[in-house]
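The complex appears here minus one protein chain, its other protein chains still in place.
Entry: subunit A
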Amino acid sequence: MAGAKEIRTKIKSVKNTQKITRAMEKVAMSKMRKAQERMAAARPYAERLRRTLGHLAQAKLEYKHPFTVEREAKRVAFLIVSTDRGLCGGLNMNVFRQTVRAIREWQGKNVEVDLVLIGAKAVSFFRRIGGKVLATATHLGDRPHLDQLLGSIKVLSDAYLEGKIDRVFLVGNTFVNTMTQKADVLQLLPVLPVKTEGMLEQWDYIYEPDAKELLGTVLQRYVESQVYQAVIENAACEQSARMVAMKAASDNAGKIINALQLQYNKARQASITKELAEIVGGAAAV
């Protein structure tokens, strides 16, 4: 009965793996729901802020903030949003592939590239690839908070205001639906003009304390909310991608178990047949 025992151990080990992947799938499913809720909860703020920014764009402003002024790009920065953990399919690789492609493009134009990394996967990837990293933020957990990101954002906006970098891009996954996530590159700085309809009359705000400072604050908050939005969206993507990947893994484990079971049965039957033949042969000899 050669091999039957080995096959049995193999089946057991695949079953154990399947148990793990199935548990991960269930966990990801429940986490995904919460992550999606958080994503939805953050939307009103971003919308209101965009509306305020739209109003601001329409008000006749005597002052232009550096965040809205386009400069010639000599050095650009990428803010890369990734996950902290793996086992979520090609989610991170898609982001990195997009990033690397964009970086090549800029480097082709003799523009230098800086990086800001969010998530442990980005850190380990770009440690291998190399590149000048300005700041990192890792281990954000399942519930990322804005204050965990403020440091990295501040580094970026300071470098931008000092003229060290001329453009900032945000790379991360956008949540299309549970099955689909899309890696996207988005321009963060300078802030692209927000379009609003209506309200064409000339008017201006009363600013307290003054327009310059206020506009700075509003734009800074806008940038922060965009980064925060990207991070929680990526968290939702992570959970749904993990759920899908683990479901596929569980299914594949099931297929392997079936194939192994068949093989085991065959081996068992063969050995029984052989034994029978031996007995019959033995009886015939007597």
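Basically, a contact is a pair of C-beta atoms (placed from the backbone, for glycine too) under 8 Å apart; a residue touches a chain by one contact, two chains touch by 3 or more; residues count from 1.
Convention: contacts and distances are computed from a predicted model.
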Protein name (UniProt record) of the chain left out of view, among "Multidrug ABC transporter ATP-binding protein", "Ni,Fe-hydrogenase III large subunit", "PDGLE domain-containing protein" or "ATP synthase epsilon chain": "ATP synthase epsilon chain"
Residue of A:Met179, A:Ile206 or A:Ala285 in touch with the missing chain, whole complex considered: A:Ile206
Residue of A:Val95, A:Val218, A:Ala236 or A:Ala253 in touch with the missing chain, whole complex considered: A:Val218
Residue of A:Leu56, A:Val113 or A:Leu140 in touch with the missing chain, whole complex considered: A:Leu56
On subunit A, residues whose C-beta touches the chain left out of the figure: 38, 41-42, 44-45, 48-49, 51-52, 55-56, 59, 117, 123, 127, 133-138, 145-147, 150-152, 154-155, 158, 203-209, 213-214, 217-218, 221, 224-225, 228
